[in-house]
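Dumping the structure here so I can ask a few things about it.
Complex shown without one protein chain; remaining protein chains in place.
Labels for the chains are A, B and C, by order of writing; each one numbers its residues from 1.
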Amino acid sequence: MASADVSASIRSISDELERASTTVAEADLSAFAALLDDAERVFVHGAGRSGLALRMTAMRLMHLGKRVHVVGETTAPAIGDGDVLLTASGSGSTGAVVTAARTAAEAGAGIAAITAVADSPLGELADAVVVVPAAAKLDRTGAASAQYAGSLFEQTVVVVGDAVFDALWHASGATADDLWPRHANLE
Amino acid sequence: MASADVSASIRSISDELERASTTVAEADLSAFAALLDDAERVFVHGAGRSGLALRMTAMRLMHLGKRVHVVGETTAPAIGDGDVLLTASGSGSTGAVVTAARTAAEAGAGIAAITAVADSPLGELADAVVVVPAAAKLDRTGAASAQYAGSLFEQTVVVVGDAVFDALWHASGATADDLWPRHANLE
Amino acid sequence: MASADVSASIRSISDELERASTTVAEADLSAFAALLDDAERVFVHGAGRSGLALRMTAMRLMHLGKRVHVVGETTAPAIGDGDVLLTASGSGSTGAVVTAARTAAEAGAGIAAITAVADSPLGELADAVVVVPAAAKLDRTGAASAQYAGSLFEQTVVVVGDAVFDALWHASGATADDLWPRHANLE
Partner (left out) sequence: MASADVSASIRSISDELERASTTVAEADLSAFAALLDDAERVFVHGAGRSGLALRMTAMRLMHLGKRVHVVGETTAPAIGDGDVLLTASGSGSTGAVVTAARTAAEAGAGIAAITAVADSPLGELADAVVVVPAAAKLDRTGAASAQYAGSLFEQTVVVVGDAVFDALWHASGATADDLWPRHANLE
């Protein structure tokens, strides 16, 4: 096997990620953050790596004092009126994600979605959409990214999620010391 | 390989489980249920199969309207004063479980524990203990159970957990229809 | 609130569980165990408490030396020819479970299912079915069980799963000491 040049990969990923995350529309981000901020409870749902990326955001929103549940984890209750579903799908048409979004909408919940395809079932269901200029998972032509499958999209979900937290945190006026006592202490 | 006689195994397991679960002391069960009932929030923690068994209980306590978190899941916050740690360990000395119980006690939380060894680190830390007459995981002599490792203990945790729920449910006066709307609706 | 009588609940659950688990048909159990035993890899999938019960079985099948994956966990790969999907649904019509069973069948995998309703979408898709005489989750009339929702079914899944393991273990000729080194050592 040829030798792996990880540094070259880091530079390439870093360039792609910088471009994808900084070109997201400012107005969309504000509406997205406001929807989450106003939610009574936030329910996080995503498949595969997008789901893991969103869980990183879920943890931070909990540190910020929000009531947050991850769909599929043991004690997540039913979503309802006043709640918001936070979800992400590169293609905007992942079966389980679209089904969950439809159920959430019928239950009266808002939907905050991150997708690479605005004109998708998820994009159309959402109350606030962040559109990421990144290859959707099923585009394996390398047109939008040199990376494998939805990697760039999933990395951007991490950055967007952390930026939403960062902005809400600063807007809240809370200090790091205010958040710290909420960190899990039994692991 | 010899043919597997599953029916014989069911009969044997059924006998062991009936004996182990019905010989738990009534006073211990009452104190255990009362501690959970009075908890502001319940934090569930267990390793391996005991942890899975407890998560079955966690889900039901959520259906009953309690605020419940599973330690290690994404959005579990810090345990504190007024909360109760619900945990189980056959030997009563599983490292991670004892560490969590110690941390919980220091944070002012109560500890409700199920164990096969009353005279164990976990048994001594607990505010309410249910002692199950079942082989601890490390006893592979077959003295207390013909089953593998802690199987009987773990099955008994399922039955005790569901009995605690059943009793609290009936005491609450709520109907099945009152609980149903809390079931997760996004999976 | 009335005082909770946990001992009474244990006796009642114990009776129901003994009756439900010992009346499962012997021939069905044998075929079910044989299908799992012959599987190249076992994929476990279930929603809610049934899913937790099946994960208890998944862990034991891993201890027995089988290659086992839980659907939805991080590193579960694609199911394929020669593999078996182990699943459970009281009603036999849980959306996500039936969808997964259909996909597994199309991929050439076998399906081993536990259900309370033989004549259900899941029952019809399955190559081996264990029918449990327990109230399905949606029957809240209390006809088949005095317990809440699918509790009796889920408890029976625990007992059936452990019995399948117990029977396969004895048929394998392996000792407890042969299995022990496979237990997770990093938790």
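By our rule, contacts are C-beta pairs under 8 Å (C-beta built on N, C-alpha and C of every residue); 3 or more make two chains touch, one makes a residue touch a chain.
Since the model is a prediction, treat every value here as computed from it, not as a measurement.
Participant: Consider the whole complex, including the chain that is not shown, and state which of C:A31, C:A76, C:A118 or C:A174 touches that chain.
Facilitator: C:A76
Participant: Using the touch rule from the top, list residues of subunit A that touch the missing partner.
Facilitator: 1-14, 17-18, 21-22, 24, 26, 29-30, 32-34, 37, 47-49, 52-53, 55-56, 59-60, 63, 96, 140, 142, 147-149, 151, 154-155, 158-160, 162-173, 176-177, 179-180, 183-184, 187
Participant: Can you name the residues of subunit C that touch the chain not displayed here?
Facilitator: Answer for subunit C: residues 43-45, 55, 58-59, 62, 68-79, 85, 100, 103-104, 107, 181-187 touch the chain left out.
Note that in this section only the chains that are shown with their structure count from here on.
Participant: Compute the rotation angle for the C-alpha superposition of subunit A onto subunit B, expressed as a multiple of 5 degrees.
Facilitator: Best-fit rotation on C-alpha atoms: 180 degrees.
Participant: Using CA atom averages as chain centres, what separation in Å is found between subunit A and subunit B?
Facilitator: 34
Participant: Measure off the straight-line distance from the CA centroid of subunit B to the CA centroid of subunit C, and report it in whole Å.
Facilitator: 20
Participant: Considering subunit C alone, which of its residues make contact with at least two other chains?
Facilitator: Only 52, 96 qualify.
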